[in-house]
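One protein chain is absent from this view; the other protein chains keep their places.
Moving on to chain A:
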């Protein structure tokens, strides 16, 4: 038995599986409360109380909702493409969770320390559109189909600016490995990429602040959050691509959507706000137990994710919905040229600036 576990292939498999399980459970549990937080913040802005019946302060509301979804009947509309109809929410959910594989929570706490981690994240978030298109098409109904077409065009458009903004961060860090990107931002707060990544690069501050703002707005569009929730605009398309979905498949769509949102929050934190770095040197952690030190850093990272989730929720509460042509105009005529200029500026600074 001892020899079996000492086998590197077996121990690697067990460790990785354990890591994946930990991350998935952590994300799911966080989602349950972030979902409640979303509704509470939204309610607070509108001077309502929000869910407050199930459990103290409504803390168990998400779990009650979960059981409600799971125990209801799955309705598959007549004329729907059954296989694709069921496959769509599953694909959405899987793609929303595989992205977490490369997110570094603390030094060494990452499921897969991929060399091209940032590209992997971009790839997985761009694949998320398939769940929506397949769901919309397989429903064999007009509103879902229109919602699916809208989301296809919207997500492809905003991926372009997200990709270009990511290039500015890659240029600053000189690496596509997310752990390396975070390590480059260690030390004082001005080492964070949003401030240009170090005092030498402080000239880049206006460039990176703009890049961060555009990344945040593009992330809203990429995750179909208000004000860009046109694929499910309830005043025009009832609920867009998910009109025909009920019970568990609908639940999967919703969990996938929120997982993507939290993943985007994690991405903003990693790329621009130093990931697990608290903004001051962490030398004092060397006297701590390594596990406690990592836990502290992971909590710092988690706090940043929660802050960005709060920003997402506030955008939902405050900003009115965009019209579709305005959305496309913003993506192609404003964000694309601006992000190209940002990439050129950062590249020029890296080649001709003092840090070169």
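The definition used in the following text is that a contact is a pair of C-beta atoms (placed from the backbone, for glycine too) under 8 Å apart; a residue touches a chain by one contact, two chains touch by 3 or more; residues count from 1.
The definition used in the following text is that contacts and distances are computed from a predicted model.
J.: Among "TRAP transporter small permease protein", "biotin carboxylase", "Electron transfer flavoprotein subunit alpha/FixB family protein" or "NADH-quinone oxidoreductase subunit J", find the name that the UniProt record gives to the complex chain excluded from display.
T.: "NADH-quinone oxidoreductase subunit J"
J.: So one chain is hidden, and I want to know which residue out of A:120, A:143 or A:308 touches that hidden chain in the complete assembly.
T.: A:120
J.: Taking the entire complex into account, which one of A:93, A:110, A:152 or A:230 touches the absent chain?
T.: Of the listed residues, the one touching the omitted chain is A:152.
J.: Out of A:110, A:133 or A:313, point to the residue that touches the absent chain in the complete complex.
T.: Selected residue, touching the omitted chain: A:133.
J.: Touching the absent chain: which residues on chain A qualify?
T.: Within chain A, the residues touching the omitted chain are 9, 13, 81, 84, 114-116, 119-120, 122-123, 126-127, 129-130, 133-134, 137, 145, 148-149, 152-153, 155-156, 159, 163, 176, 325, 329.
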